[in-house]
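As you look at this complex, bear in mind that one protein chain is not there, while each of the others sits in place.
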């Protein structure tokens, strides 16, 4: 199944990366007991904002899109420093940021899935790459901070929302829907699942609850 | 030294990945104090089963073979969930699984080494890539679980068996042996070293025992 990649305007791409980077820096700045310096915060911001796209492009054997303009690194670094300096203010906006982050999750998932399809990958790896694009930044952030990977533990359907969105996109494209429609449904479904999961504390079952004994 | 790559039938490839993934999930499910959810266990399974092949292909600047069919991800995810649900049963089969895992170690080593040779890499990097293919999954598993990398610590010649197998393969190919013969010797040598090391608790010397003082 080969189809066109879904692309978004540069400003929307930069805004998404900025939101990811801002969140990563706020997260890093929350650790009062670690002596992260300015550069450490910038690295966490860049890794959170870029990580998903970089993992996606490395797995697709391409030079990462984020390294092909000057803007991506400038926006990610700027947003990270802003997130660190104004952590208090942004903390008050955390509900808005959760919604924006869910939107970013959906957008990155749609971009990753359609990029994989457009390069001729089968549907299951395309969904996998969409999910990696969406959540890779959060995995890299936790690895670099030497923390347990948040999304592998009981939490509010972060990766599940991305996988559901990517799956809906692949299904709609298989049924012949235009790429823009499929991508829009992917983003909407991701946002709805993620936001409802946060609101109602939906989680996946813990593994030990399921093991047969 | 350029030669043909050693390839195995798809079912053997999928079986190897399934064994790796099953083992990864059983290992992850063994941590009763961590609150891994279903997805976390699936991620660890996929990383353990695929990790070596993905690292190999990323270093060879190719789209990973495991992302070019739908089957690899489906088998890895299924095996991971099975390993989690039936951990108790598989635990009783652990000696069989250790032998199957040694076989997988040898197969992945042979595939990785010959793939590197077939792309024109020199012999030392080819051995290195064979070893990475064989043990990369276990490294990724430990990184994602935030554990010390098991194979760097005093243990039962896991990577050493893979390196010895890959070295024998490269030597035999240099002497003109057919690729299938060289690969068979590689697999056999890897299995023998690994199984004997587990049986007799052979280990590499600890670094502090050797340092001159």
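A and B are the chain letters, set down in written order, and residue numbers restart from 1 in every chain.
Assume a contact is a pair of C-beta atoms (placed from the backbone, for glycine too) under 8 Å apart; a residue touches a chain by one contact, two chains touch by 3 or more.
Quick caveat: nothing in here was measured; it's all calculated off a predicted structure.
Trainee: Looking at the full complex, which residue from A:5, A:99, A:119 or A:144 touches the chain that isn't shown here?
Mentor: That would be A:144, which touches the missing chain.
Trainee: Touching the absent chain in the whole complex: find that residue among B:10, B:74, B:96 or B:152.
Mentor: Answering carefully, the residue with contact to the hidden chain is B:152.
Trainee: Going by the touch rule given at the top, which residues of subunit A touch the chain that is not shown?
Mentor: Residues in contact with the chain left out: 28-29, 32, 34-41, 43-44, 54, 58, 61-64, 66-70, 72-74, 84-89, 143-146.
Trainee: Which parts of subunit B are in contact with the chain that was left out?
Mentor: Residues 58-61, 119, 121-125, 128-129, 139, 143, 146-149, 151-155, 159-160, 203-208, 210-213 of subunit B touch the chain that is not shown.
Convention: only the chains that are shown with their structure count from here on.
Trainee: Can you work out the rotation angle that lays subunit A over subunit B using Cα coordinates, in steps of 5 degrees?
Mentor: Answer in degrees: 120, to the nearest 5.
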